[in-house]
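With one protein chain withheld, the remaining protein chains of the complex are depicted in position.
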Amino acid sequence: MSVTDTEVLIIGAGGAGTSAALHLAQRGVPCVLLERGLVGGQASGVNYGGVRQQGRHPAELPIARRSMALWHRLVEIAGTDAEFTVSGHLKLARTPEEEAELVAYLDVARAYDLPLRLVGRNALHVDYPWLGPKVIAGSLAPEDGAANPRLLVPALARAARAAGAVIEEHAKVTELAFDGTLFQVAAGERRWRAAWLLNTAGFWGGTVAAAFDEAVPVQPLSPNMMVTEPIRYFIEPNLGVVGGNVYLRQIPRGNVIIGGGHGVSDPAVPWSRPAAEETRAAMALATALVPSLAGACVIRSWSGIDGEMPDHIPVIGPSRTTPRLIHAFGFSGHGFQLGPGVGAILSELVLDGATDVPLAPFDIGRWTARAA
Amino acid sequence: MRLKRLRDAGRAPIALTLDGAPVSAQDGDTLLTALLAGGAGHLSPNLFAQEPRAGFCHMGACQDCWVAVDGLGRVRACATPAADGMVVRRL
Partner (left out) sequence: MKVAVVGAGPAGVRAVEQLVAAGLTPLWLDEAPDGGGRIYQRPPAQLSRDARRLYGFEAKRATALHATLDALKAHADWRPNTLVWHIDPHRRRLEVLSAGTQATLDFDAALLCTGAMDRVVPVPGWTRPGVTTLGAAQIALKTQGCAIGDKVVLLGTGPLLWLLAYQYLKAGARPAAVLDTTAFAHKARHAPGLLAGGAVFWKGLYYMAAVRAAGVPVYEGVRPRAITGAGDQVSGLAFETARGAARTLACDAVALGWGLKPEAQLADLAGVPFRFDADQHNWLPERDIAGRTPVPGIYLAGDGAGIGGADVAERAGARAALALLEDTGRPVPQDTVAALDAALARLAGFRTALERTFPFPADLARAVPDATLVCRCEAITAGDLRAAGGTPATGTARELNRAKAFTRLGMGRCQGRVCGPAGAEILAAALNREVAAIGRLRGQPPVKPVPLAEAAE
């Protein structure tokens, strides 16, 4: 059986994996990216499409800031803007407790140079007269926006291929090993060998990590997504709420994309589907936020599979057990914006042995060390 | 387009409005029949193609005949009985 040798093997063609392949290939490094289905088929391709920095865990903000710079260069990098628009992200509070959270986050944002502006009740209802009466405050991140998740990863993959990366779709990894020098990976009858292995396999990143004796408590996470028929365009900012039980945005074509709650999934198939009761709950929360949405029809709903960590932030960084194995998975439902930046960071870890954003909070050891 | 009544055409008259213009129809019409036999010409336009539409399948499948009716919200014209006094708007 023939074995293909390469320098870097990457498992999982989401945003992080395809971006890593692109950045490595651009620096002339041979790499092979293996994807069990089609590129961008799960979390990176079916998510809400929020390109959001506001509200992130402080540890994620340096990565989000780096990634945002790449989003702005997307046309140059990937040949398409993937419908990326800077619409602003308006996070809303419906109770005094939620408003207090918005206020508290202002300090976080300031510390990371993230522009953020609190909008009080009166101004909010003047600026956004379509908001429902239960909304009492908001904070606007003017640099944030949204993009079309169906386009980002396929475009990064095409660019990576054009730069020399090899991307194998329908290549479900069936064997994983490290012989002390090289990683040996098989997908059915096909085999590869490489000095480096990048684990960007989303929920299935847990399986990859476990194969190298560092199992982590990653759980499948299935966002519950839906979209309405096109209606008059009036919701400019991407809307979220404190607590995150509903989020919605309107694209200029007129469709309103609404997320909230969780679907059901079976990662073994893999199979996922929105849950009707969650869809109904999100519908009600959406019309409470924007009452004039009532009557508009939902025409489609969907889900996908991401990996969720118990602390809701990903695992990013070198393995604790295996040299030249680097993880980046478990983005816990908010990795879309981070993907391009994480790929760049992974390429730097491989080629430069370091990167300019602190990764300590994402160390896999926070789980494996505890278990030991 | 104009639907042409061939039979059972002597039913009780009903009156509707479409975007404010009066439409004469007959009791027993679907909303689609009422509007398209009554001279409306078309229903809601397609926003992306920017062209008029008038329903295509008449069986609730193509989703091309949605209109708004006061009191009922958005409905498929082909699957909604017309009623006297209905106030109908194109989307």
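Residue numbering begins at 1 within each chain, and the chains themselves are lettered A and B in the order written.
What we mean here is this: a contact is a pair of C-beta atoms (placed from the backbone, for glycine too) under 8 Å apart; a residue touches a chain by one contact, two chains touch by 3 or more.
All values derive from a computational prediction rather than experimental measurement.
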(request) For the chain that's not shown, point to the residue among A:286, A:309 or A:359 touching it. (result) A:286
(request) Identify the residue among A:28, A:79 or A:323 that touches the chain left out of the display. (result) A:79
(message) Just to verify: which one of A:69, A:177, A:210 or A:294 makes contact with the chain not shown?
(response) A:294
(request) Just name the one of A:15, A:138, A:154 or A:341 that touches the chain not displayed here. (result) A:154
(message) Give me the chain A residues in contact with the hidden chain, please.
(response) 38-39, 45, 78-80, 132, 150-151, 154-155, 157-158, 161, 228-229, 264, 273-274, 276-277, 279-280, 283-284, 286-288, 291, 293-302
(message) Please output the residues of chain B touching the missing chain, sorted low to high.
(response) 1-9, 11-12, 26-30, 33, 36-37, 41-43, 46, 48-49, 51-64, 66, 73-74, 79, 81
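Rule of thumb we're sticking to: only the chains that are shown with their structure count from here on.
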(message) Centroid from C-alpha atoms only, then distance chain A to chain B, rounded to Å. What do you get?
(response) 45
(request) Spell out the part of chain A that touches chain B in their complex, as residue ranges. (result) 229-230, 253-254, 295-297
(request) Quick one: which bits of chain B touch chain A in the complex? Just the residue numbers, please. (result) 47-48, 66, 68, 73-74
